[in-house]
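One structure below.
Every protein chain of the complex appears in place save one, which is left out.
Up next, chain A:
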């Protein structure tokens, strides 16, 4: 029998909470704290853990050198955590909506839609950086709607992936054409971004991403309580009282919104949205209320570790996080698959 406890508050609130996801969440949170401390500590100039902890304590004054290093390091660490969580959420939302385990903002062309809007906005219209996230949102929304509408006509869940891939490839080509037009220097700058790199993350980026995350992540957690019927297919979902069409549209737009600020700030991180949902499901089963927060933490953990490893292990070479995420993701997936097999 499943072990659970219940959160009760008067007669209005009655929420059963399963023990297993709660434990998994606690374990992942601890891991994330540890990896965050290490991420802050490690770098081209490594700090001592004492310095890091002293810097984190608001009532203690850190020395000037630590503060200077941290000023560069904390935005990057923050963005890695938030971006990881948001991309993972986006991927899992799309997997539920399309009922296809391969769905991911990169595979469905949504990231490319955002990228295209960012590139066009920055290179052609000279948009200021603060507006790029909104451009990315518009591009992501438009692409999501086009892909969903086209796939609706094909009316199969494999159709969605095929349409997404096709749209993504076309947009990718368009993005490269615009990237190349600006000369070699600009191209080099765009290139790191187009593979997903946290190298040039600023405190402004971190603030912007945090703002979007503060709205969208809680919304996603709330939405997860209404998502389970979608797993039964549209017909049965409607039969038990859900509104699958409206919900699918809302969740798709939310998935697009979740990657919009990330695409603008650090570029697309492919594969993370795909793998984090799978890891979370291997750990806690199929209930969206459990999978969603676990996927967020998995995404945050993977991206942060990938970024820390990428910028410290192979110095002086800095490997873009996007590339290491693929490797870290596969490793994490294998571990999760092993864990779920041994415990069930």
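We adopt the following convention: a residue touches a chain if its C-beta (ideal position, glycine included) is under 8 Å from a C-beta of that chain, and two chains touch if they have at least 3 such contacts; residues count from 1.
Everything that follows uses one rule, which is that contacts and distances are computed from a predicted model.
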Not-shown chain resolves in UniProt (candidates "Iron complex transport system ATP-binding protein", "Ethanolamine ammonia-lyase small subunit", "MvdD-like pre-ATP grasp domain-containing protein" or "Protoporphyrin IX magnesium-chelatase") to "Iron complex transport system ATP-binding protein"
Missing-chain contact, candidates A:13, A:64 or A:317, resolves to A:13
Checked against the full complex, the residue among A:72, A:120, A:178 or A:232 that touches the missing chain is A:232
Hidden partner sits against chain A at residues 1-2, 6, 12-16, 99, 222, 225, 228-229, 231-233, 235-236, 238-243, 281, 285-287
